[in-house]
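The complex appears here without one of its protein chains, the remainder shown in place.
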Amino acid sequence: MFPRPIQQSAPAVRWLYSIALPVALLLWLFPLLGVALTSLRPASDLAQGNYFGMPSGIAWENYVYIFTETPIGQYMVNSLWVTIPTVIGAVSLSLMTGFALAVYGFRGNILVFFMFVAGNFVPFQILMVPVRDMTLQLGMYDTWYGLALFHIAFQTGFCTLFMRNFIKALPYELIEAARVEGVVEWRIFWFIVLPLMRPAIAALSVLVFTFIWNDFFWATVLTQGVDSQPITAGLSSLNGQWIAQWHLVSAGSILAALPPVLMFFLMQKHFIAGLTLGAVK
Amino acid sequence: QDKRVVTWNADYDPIPLAAAEALIADFEAANPEIDVQLNNFDHEAYKNAIRNFLTADPPDLANWYAANRMRPFVEAGLFADISDVWADNGLTDALASSVLSSTIDGKQYAVPYTYYQWGIYYNRDAYKAAGVDLPGEGGVSWDQFLQNCEKFKAAGIDCVTTGSSALWPVAGIFDYVSMRTNGYQFHSDLAAGKISWTSPEARAVFENFGKLQPYVTANHAAIDWQDAAALLVQGKAANYVMGNFAVGVFKEGGMTNDNLGFMVFPEITAGIARSEEAPTDTVHLTSGAKNPDDAKKLLAFIASADAQTKWNGAVGQLPTNKNASVDAADPFLTAGFQALSTATGGIAQFWDRDADAEYAKAGMEGFQQFLVQPDQLEAILERLEQTRLRLYPQ
Amino acid sequence: MTGVTLQNVVKRYGDAQVIHGVDLTVEDGEFCVFVGPSGCGKSTLLRMVAGLEETSSGAIRIGARDVTHADPSERGVAMVFQTYALYPHMTVAENMGFGLKMTGHPKAEIEKKVAEAARILKLEDYLARKPKALSGGQRQRVAIGRAIVRGPDVFLFDEPLSNLDAELRVEMRVEIARLHREIGATMIYVTHDQVEAMTLADKIVVLRKGKVEQVGKPLELYHNPDNKFVAGFIGSPAMNFVSGVVEGGSVTAAGLGGAVAAAVKLPASGKVAVGLRPQHLRVIDGATHRVDMTEALGGVSFIHVTGPTGEKLVVEAKGDVIPQAGTSVGIGFDAADALFFDDASGLRLR
Amino acid sequence: MTGVTLQNVVKRYGDAQVIHGVDLTVEDGEFCVFVGPSGCGKSTLLRMVAGLEETSSGAIRIGARDVTHADPSERGVAMVFQTYALYPHMTVAENMGFGLKMTGHPKAEIEKKVAEAARILKLEDYLARKPKALSGGQRQRVAIGRAIVRGPDVFLFDEPLSNLDAELRVEMRVEIARLHREIGATMIYVTHDQVEAMTLADKIVVLRKGKVEQVGKPLELYHNPDNKFVAGFIGSPAMNFVSGVVEGGSVTAAGLGGAVAAAVKLPASGKVAVGLRPQHLRVIDGATHRVDMTEALGGVSFIHVTGPTGEKLVVEAKGDVIPQAGTSVGIGFDAADALFFDDASGLRLR
C-alpha cells in the first residue's frame, strides 16, 4: 500500500519505473557482474590491461584451472563437511530446546531463553581464545568436526530463539487438543509439532547453511590446512597466492558464492521467511 | 623394518620441498637404519601450527627462523640446546656468519641451512627508457641514486617500488637506509630496543629515508610485493629493494638475465663497513624430541657443506656453510654470494627477525606510515619511542 | 453415571483468584451452558474440568471418579475449541482418528468410528480433505467429529460457534442440538450468545466474577431470576431497572411515575430496584417521559424514553405507530410483571 | 448543498466488473445506509466516494463539485473504518488533529477543534492516551472524532461497529444517531446489521451484485419491498417464502395448506412466491405442518415447522405456550399480510 501502487500513476511515471528498475539493478549488482565477467576473462586480457573492455574470449579455462591446479575442490568439500553436520545438528538440537522453552513454563524458562538470545549476540572475539584452546586440548583443532561442533553449539542459540518463537506462534490449542485426546508429550512433539514446523525447519536450514558456509572468522581460528579449511578461509589463502591474477580470484569468488546463492534461489521463500522470523544474526 | 624414526615438521613450498626430500634421501642412504619422516605444512598455516604441535605433539625437528623469532620457543623451553652439535661438527667455523643469529644466552638452538641476499633489483629497460645511465659493477652512489630517481620521476617511472600491504617489504628498505646511515650495530641495537627513536642517529636515518620517500611507488600500501614486482617487470618502476626470492617472480613475468639487474644498496655515510640483509632459515631440535640422537645426526648433515650446496642449488638460494658452493651460472646468486661474503659490516636477519615480534610490528607500521605521510614523522617517532619504553623499560 | 460434579472448586493464578469456590452438579446426559460477562471465568472453569488448568483447591468428579488431579487424557472428556484446533497437516479422517491412533486402537476400529462420526455430521465427502480446504462450518463439524469419535463421557465446548457468521451459527446451533439428542452424552457448553444459551441448554449456569449467580432451566432464569444481575443478563433487550423506595409496605418508583403495587415481601424501608422487561411496558398518553429515540425494526419497535428522574427505559412496541422522538408520553405496565430487587444486595424480593 | 450524487458509476477490477452503473442521490444532511449481502460492492462504492478506489466510469459529485478524479484529501469527506485505522503511535489528541496538521492549520486552531470533538464524544479524559490503552468503544469514538475534527461535508462509515460486542454496538449506534442529529452532515454508512440499518437510516440503499435493488426509507422497504430479494433481506427473522401457483386469478400455495387470497394483479398463470413474515404466521390446530424445533427466548419463541411440500417456515409466537417438537400443527395467517412475487424475475406483484 505504500508507496502508492505504480499502476495508479501516470503512464510516464510507469514507463520511467520500468526503465529505472533494471538500471538500478545493474548498478546495484555492478561489482558482482564485474567479478563474474572477470572470472571469464582470459589471463591475457588482464595482462594487456584489458580489464573492462570486451573480453577477447570466454575463458572457462579459468575455472578448469582453479579446479585442477588449486585445492579449491578440496576446500569446497571441507565446507560441505562442516556445513551439513552443523545444519543437521543445530536444527535438531534447537527443535528440542525450542519445544521445551515454548511449551513448558518451567522456572527459569525465560532466563534460559534470554541466555540463548544474549549468547547469540556475543562478539565472537570473546570466545576465540578459550574456544581455540579448548578445541586444541580436545585434539579437534584443524578438523572439520572441531569446527562443526563449535558451530552447532553456537548456532543452537540462534536456532533455539527461532524455533521457540515459531512454536510459540503455533496455536497452543493444538497441543491442548492433543493432550485432551490422551496423547503423550513426546508424541505431541513428534506427530503435531514436528510436521507443523516443516516450513520453519526448511527456513532455518537454509539460513544456517548460508551462515556457516559464509563463516570466515572461525574457519581462520579453528582450521589452517588444505585438509580442513573451508572455502572462505581457503579462498583467503589462495588470494595470497593469486596476486594480480584477478581472473582466478574472481573465479574462486564466484565458486565460493555459488552454493549459498543457489540455496537462496531454490529456497527463496523459506530463506526470507527465516530471516524475518529469526531476524537476528 | 626396525628403522629408527626421526620426525621433521616443515613448511616448504613445492620446490624447496622436493629439495628437502632429496636431502632426506641422501641422508637415509648414508644412514640406512634411520627413517626420516617429513611432515610438510602449508607455509602460512605453519606459523600457527608450530605453536600447537610443539606442546601437544612435538616432532623431533622443526623448521623455524633464527634470532628473535625463535626466542619465545627457547624461553618456553620448547627448543633444545644443540650447542653440542655445533661443537662436535665444527660449525662455529663453517657457519661463522650465522653464529650470532643462532645463539641465545651463549647456547646454540638452531642449525641454519640457507639464506638469501637482499639488495636492489632493477629493470635495465626502464633505465634506458628514462635515459638514465645503468649502474656499474659496484652499484651507484647515494647521490647518484637520488639523481637518477629525479630523472625517473620526470619520465613517469617509479624510481623505487614496493608493495607494502603486508608491511615487511618496507622494513627491507628501512633496514638498508638504517645500516647505510649508521652501520650494522646501530641496526642491531635499534631492533633490540636499545636506541631511542628520537636520538640524532635515528633521525638521521629517517632523514635519508625521507629523501627516498618521494620516489617510492604511490599506493604501495594497497598492493602486495608481487604487484609491485609486476610494476618492475612492466618497466613502470626501475628499482626494487627485495630479497633474492623475487627473481623467480621477475622471470615468470618475462624478465631475463639481460634486462634484470642487481646491485647492492648504495653507500650513504662514507666509511661505514657494508652490511647486508640475509634472513636465515633454520631447523631446530625440539625439547620433546623422541629420538634426539638421530635427529642431531640429521642436523649435522643439514649443516654440512655438501647438503647445503645441493639443497640451495635446487632452490636457488645461498648456503650458510662457507665451504659450500653456489651455481656460477646464476648471476644473481653469484652476485649475492659475492655481496654477502664481502659484507664486512655484518649480516642482518631482517627487521622482523631481529626485533621482538610486537616491536617489529610497531616499527614496520611506523616505516610504512612514514612512506605515506612523511610529515607525520614526529608523531611516528614519538609513538615508536613510547612503544620502546613500554617494551624495554629503562 | 457420568455427570460432572464440582465441589468448592477454586482457581488461583498467583495471587489473583479467578474462580471462587464453585459448587455445581451436571447430571448425566444433561446439556449445561455456562454464560456470563467476559472474563467471569467460564473458560477457566471449563478448562479445569478438561484438566487443562490445574485446580487450586476443591474437587472435580466425573461420574464417580475423582479426577481433580488426573491428566486430561484420563478424564474421558473431549473438548471442542473456539478455534477448532484442527491439526492442519492431517486430513479430516486423520484428524478425527488421531486420538484413537495415539491410544493404540486397531486401524479397522478407528476407521469404523470415524466413518460413523462422519455419517452423523454429514462429513463423508470431505474425509480426505485437509482442514484448509473446508469452510468454517465444516471445520467446526470436524472438530465436533473429533470429539465424537473418542466416545467420551463428557463433551466440553468453549464458544464453539463464535467464529462463524450469523447464518452458519444458527445452522450449527441446530446441529449441536440434534447431536445432543442423538448421543445423549453429558455436555458443558460455554457461550456468550443469549440465543444459544436459551435454545440449547437444559441448564444454564450464570457466572459472574468467578462465582455462580444462579443455576436453572432457561425459561426459569428468564422468568424467575434470583437476583438483579441474572435478571439483567438474561433476556434481550435487557430488563429495565428503576429505583424505588419502600414506604409503608408499598414501592414508589418515581421513574415509572409513581407507586407500584408489589405482591412480594418488602423490607420495612429502604431502596429497591424495580425490574420490568421492555415488552411489559407500553406507551400510553401522558407527559411523564420524554421520547429520546425510536427504533422501528419492522415487526417490532423500541422506544427509548427518559423518565422524570433521568432514568432511561426501553419500551417494546408492536406495529409501526410509534411516537416521535422528542414528544412526551406516559408509560403503562402491569404491576404483576414487575420484579423487585434489594438495592444493596441485588437479591430478588419474593 | 453538500449532498452526494453518483451518476452511472462503474467499477472494474481488470476484467471483473463489480459495480454496474449505480445512480444515486444522497441529499444534504441525509443519513444513507448501504446494505446488501457480503461481496455485493458496498465497501467498493463507499471507497469510490472517498476516492480510495478509482472510478472506472461515471461521475461522482459532492455538492456541486465533480470529484470523480479528485484526490481523497480534496473531496471534503471523512471516513471511519471498520478497523478504526487509528495511528497507534499517536495519542488520541494527535490522532484527531493529524488531518488538520497535515493541511497546515495552526496549532491553536487544531487544539480548539480537537477539544470540541472530544467534548461531543466525551473523550476529554483520554486525550493523552494511546489507542492501545482504550477500549473498543472508545477507539471507535476516537475514529469518529478524527472524522469530526476535519469538519467534512460528508461522513463515510464502513461497518464501523462490527468489531464491537453486542452491548457496545447498541450504545455506539445510539451515539452515531445523536451525532447525526447534532452535526447534521451528510452521512453514508455501510453495514450488514439489520438493526443498524433500520434504526439509523433516513434512506436505505439495498445493493446486490453491484446493482441497486431498491432505495427507500427503512419501513418503506420493510413493508413495501420491490422484489423478493429486498423482502427476504430486510427484516429478521427473514420472511418465509412459499411457492404458489396461479390458477384462475387466485394463488394456491400447497406449503401453506391451500389457496391464498391475493388482492394484487396476478399473471394469467405460472408460479409465484408467497411471502409471509414470521410474525404474521401463527400456530393453529391442525395437522398440516410438523414442528421441527422450538426456540424459546423468553419474550418471544420461534417455531420451526415443515409444511406438506417440505418447505420450511418459521413462526413467531408470543408467550411461552408453544407446541412440542415432533407434534403436528396447522398454520394460520391473515392473507392481507402476504406479499406476492413473480417467480422468475422476483419482482413484486402489486
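Each chain carries a letter (A, B, C and D) given by its place in the written order, and its residues are counted from 1.
One rule holds for everything that comes next: a contact is a pair of C-beta atoms (placed from the backbone, for glycine too) under 8 Å apart; a residue touches a chain by one contact, two chains touch by 3 or more.
Quick note on the criterion: contacts and distances are computed from a predicted model.
> Given that one chain of this complex has been left out, which of "Na(+) H(+) antiporter subunit C", "Sugar ABC transporter permease", "Nitrogen regulatory protein P-II" or "Cytochrome C oxidase subunit IV family protein" is its protein name according to UniProt?
Of the names offered in "Na(+) H(+) antiporter subunit C", "Sugar ABC transporter permease", "Nitrogen regulatory protein P-II" or "Cytochrome C oxidase subunit IV family protein", the one UniProt assigns to the missing chain is "Sugar ABC transporter permease".
> For the chain that does not appear here, which of the shown chains does it touch in the whole complex?
Among the chains that are shown, those touched by the missing chain are A, B, D.
> Any idea which of B:A221, B:I272 or B:L377 touches the chain not displayed?
B:A221
> For the chain not shown, which residue from D:K113, D:R150 or D:K203 touches it across the whole complex?
Result: among the candidates, D:R150 touches the missing chain.
> Since one chain has been left out of the picture, which residues of subunit D touch it in the full complex?
Residues 50-52, 71-73, 77-79, 81-83, 85-90, 98-99, 102-103, 146, 150 of subunit D touch the chain that is not shown.
> In the full complex, which bits of subunit B touch the chain not displayed? Write them out.
Contacting residues on subunit B, toward the hidden partner: 47-48, 51, 54-56, 58, 72-73, 76-78, 164-167, 218-223, 287-288, 352, 357-358, 360-361, 364-366, 368-369, 372-373, 383, 386, 390.
> Footprint of the hidden chain on subunit A, which residues?
Residues 1-3, 5-7, 17-18, 20-21, 24-25, 28-29, 31-32, 34-35, 38, 49, 51-52, 93, 110, 114-119, 121-132, 134, 149-150, 152-154, 156-157, 210, 213-214, 216-217, 220-221, 231-233, 235-236, 239, 246, 249-250, 253, 256-257, 260-261, 263-265, 268, 271-272, 275-276, 279-281 of subunit A touch the chain absent from view.
Definition applied: only the chains that are shown with their structure count from here on.
> If you average the CA atoms of subunit A and of subunit D, how far apart do the two points sit, in angstrom?
One centre to the other, that is 55 Å.
> Where the centres are mean C-alpha positions, what is the separation of subunit B from subunit C, in Å?
94
> Drawing the touching chains as a network, do you get a line, a ring, a star, a complete graph or other?
Graph shape, chains as nodes and touching pairs as edges: a line.
> Which pairs of chains touch one another in this structure?
A-B, A-C, C-D
> Please name which positions on subunit C make contact with subunit D in the complex.
Residues of subunit C touching subunit D: 38, 174, 177, 194-195, 198-199, 218-219, 222-223, 234-236, 277-279, 293, 295-300, 304, 316, 320.
> Any idea which subunit A residues touch subunit C in the complex?
The contact residues of subunit A facing subunit C are 171, 173-174, 176-184, 187, 191-192, 195-196.
> Could you pull out which subunit B residues touch subunit A in their complex?
Listed in rising order, the residues are 41-42, 44-45, 48-49, 52, 56, 224, 226-227, 230.
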